[in-house]
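As you look at this complex, bear in mind that one protein chain is not there, while each of the others sits in place.
So that you can tell them apart, the chains are marked A and B in the order they are listed, and the count of residues begins at 1 in each.
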Amino acid sequence: MDVMEKTDGVAAVGAREYLTFRLDQEEYGIDILKVQEIRGYEKPTRIANAPEFIKGVVNLRGTIVPIVDMRLKFKCAKAEYNDFTVVIILNLRSRIVGIVVDSVSDVMELPADNVKAAPEIDSVIDSSAVMGLGSVGDRMLILLDIEKLMSGLDMGLVSGEE
Amino acid sequence: MPLILAVDDSPSMRKMVSFTLTGAGYQVVEAVDGQDAYEKAQAQHFDLVLTDQNMPRLDGLGLTRKLREHPQFKTTPILMLTTESSDLMKQAGRAAGATGWLVKPFDPARLLDVIQKVINK
Partner (left out) sequence: MAEAHQESSGSGDFDLSQFYQIFFEEAGENLDLMEQMLLNLDLETADDEELNGIFRCAHSVKGGAATFGFSDVAELTHQMESLLDKLRRHELQPNAMMVDVLLESADISRSLLARHQAGEAGDPPDTSDLVRRISELASGAAPAAVAAAPAPAPVPAPTPAVVAAPPVAAPVAATPTVKGERQLEIRMGPLERLDQVDPVKDLFRDIAGLGEIVDLPSDQPNVRVFKVGTASSNEDLLDLFAFHVARENVHIRDLGEGEPAPGSGFDDDPPPGTPIAPAPGFGFFEGAPGAPAAAKPVSAAAKAGAKAPAAQLAQPEAATIRVAINKVDQLINLVGELVITQAMLAQNSRTLDPTVYQQLLTGLADLDRNTRDLQESVMSIRMIPMSIVFSRFPRMLRDLASKLGKKVDFVTQGEATELDKGLVEKITDPLTHLVRNSCDHGIEMPQDRLAKGKPETGTITLSAAHQGGSIVIEVRDDGRGLSREKILQKARERGLDVSDQMPDSEVWQLIFAPGFSTAETVTDISGRGVGMDVVKKNIAALNGTVEIDSAEGVGMRVSVRLPLTLAIMDGMSVGVGDEVYILPLSSVVESFQVKPDAVSTVGQGSQLVKVRDEYMPVIELEKVFQVPRFDHDKSSDIMVVVEAEGSRVALLVDELLGQQQVVVKNLETNYRKVPNVSGATILGDGKVALILDTSALVRRSRH
């Protein structure tokens, strides 16, 4: 899997900046340009009959934004809601959406050399949304194409007819 | 500063003429057709009248004739803007009492050129 191909035509020569966050024991990285802001968790308004990982919608300065709990989606061991729980508000092409994560680490630059292809493993994450594995020191980051991930049908944000 | 009455039922033409003339230091009043122009002419004197021919209510020729009957406008330069360069328009224009004519499309530079020939700054 060539990381170059996954980057939507943007030449991935040189480094890209990733926001890293943690879900359970794993660390993930997403394109910083898709991140609008980071907020604390507030209880969303529940939407009936939605999948359990869609917690509901919140008011973001007048805009209604759905909140997806990634820990539930990725079937993590636990999903707590406390003062440290973080919501990353993503500004994607098709929508604004918030994802609940355990914590946010930092923004890091990853030169292309530090990224290698991810092995095909059976995992809960849609493998087409995994761009590769990044290594920084002894940390291993799973780099996600967050746009693709959130547009997948299984994410429940897109209705079947769209 | 000379005051010009620009008469045309087309907003884009009016704007262009207006813009060109004010840019060259003239003052411009716009009218949307001959009737409107004539009413404005009752209220004040103009140093030059620039008028299109085809307009609703009162056309350019009609306006010219009426203006010439008005004491204040007996000698005011009246230029007709016409898309036809045929003898028809010239003959009719002359008969109505126009001072001269300018064929559309004209470019702004020519407009200024012609106006300078007839207006006294």
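The rule is simple: a residue touches a chain if its C-beta (ideal position, glycine included) is under 8 Å from a C-beta of that chain, and two chains touch if they have at least 3 such contacts.
Quick caveat, the model's predicted, so the values are computed rather than measured.
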{"item": "Given A:R46, A:K116 or A:R139, the one touching the chain that is not displayed", "value": "A:R46"}
{"item": "Chain not shown, touching residues in chain B", "value": "3, 9-13, 15-16, 19-20, 27, 29-32, 36, 40, 43-47, 52, 54-56, 68, 72-79, 83-88, 90-95, 97-110, 114, 117-120"}
{"item": "Residues of chain A in contact with the chain not shown", "value": "44-50, 56-59, 62-66, 95-97, 157-159"}
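Methods note: only the chains that are shown with their structure count from here on.
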{"item": "Centroid spacing, where centroids are CA-atom means, of chain A and chain B in whole angstrom", "value": "68"}
